[in-house]
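Written out below as structure tokens is the structure these notes cover.
Omission of a single protein chain aside, the complex is shown with its protein chains in their original locations.
So, chain A:
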């Protein structure tokens, strides 16, 4: 068989794609597929082959109140961290985008939590939250207020985790907002100023719409982080007390490596993947169309 010029070109293109495709396939798609398969089987005992059970694993999972507790925790965690960290990061970016004495220092200070590894940050916050010697309770004590058991009280622990996550993430998102703000030509502000446009109105009519692509990007990242980042749980609460701070990925970890229940872990993973896929699709179809890309 002789190769036409067109075929040669196609082969050439395919070869160029190969390294990336190989890596993606080996480390992303293959594990995904094997996870989906694993979630449809029950492992065999004592060397017996795995038994195909269809969607039974999912039924058991959905009947498990602990799964729903963890899912609810994760929802509260997402609702608590995503809008707060995004709003805070935008506010910080707007602040340090202006002329400000010691601007570089403030920018660095805002960005510092991002540079810290999550484990180190969680260790610092351990000391903030510690019941007797912790910074927060000391401060409250100085005002004559009784302290709280920040991480030990099931009603408070999740919110303590949320606060720490917002602190950790906002600086990172600020970086994207700051870059986007600096890409907005200053003449736009000047043109608006000449028309007596108020700062508030300029923000909502010009700055915010022009930041929309960044907001979408940050939103998706924040969403993924809300499910993906659980490092701090290992240090701060280990999912407790009484699963009050258990999040989906930590629950996956528990199932896989503490309870050695690989099947349940695989099943939860598939559920997480599906939920994220649905949200991402919504984002691309609904919000993208209303966003102005330059």
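By our rule, contacts are C-beta pairs under 8 Å (C-beta built on N, C-alpha and C of every residue); 3 or more make two chains touch, one makes a residue touch a chain; residues count from 1.
Just so it is clear, contacts and distances are computed from a predicted model.
Asker: Consult the UniProt record of the chain that does not appear here and report its protein name from "non-specific serine/threonine protein kinase", "Chemotaxis protein CheA", "NADH-quinone oxidoreductase subunit J" or "ABC transporter ATP-binding protein".
Answerer: Options "non-specific serine/threonine protein kinase", "Chemotaxis protein CheA", "NADH-quinone oxidoreductase subunit J" or "ABC transporter ATP-binding protein" considered; the missing chain's recorded name is "ABC transporter ATP-binding protein".
Asker: Please identify which residue in A:48, A:194 or A:286 touches the non-displayed chain.
Answerer: A:194
Asker: What is the set of chain A residues that contact the non-displayed chain in the whole complex?
Answerer: 185, 187-188, 190-198, 201, 205-206, 209-210, 212, 292, 294
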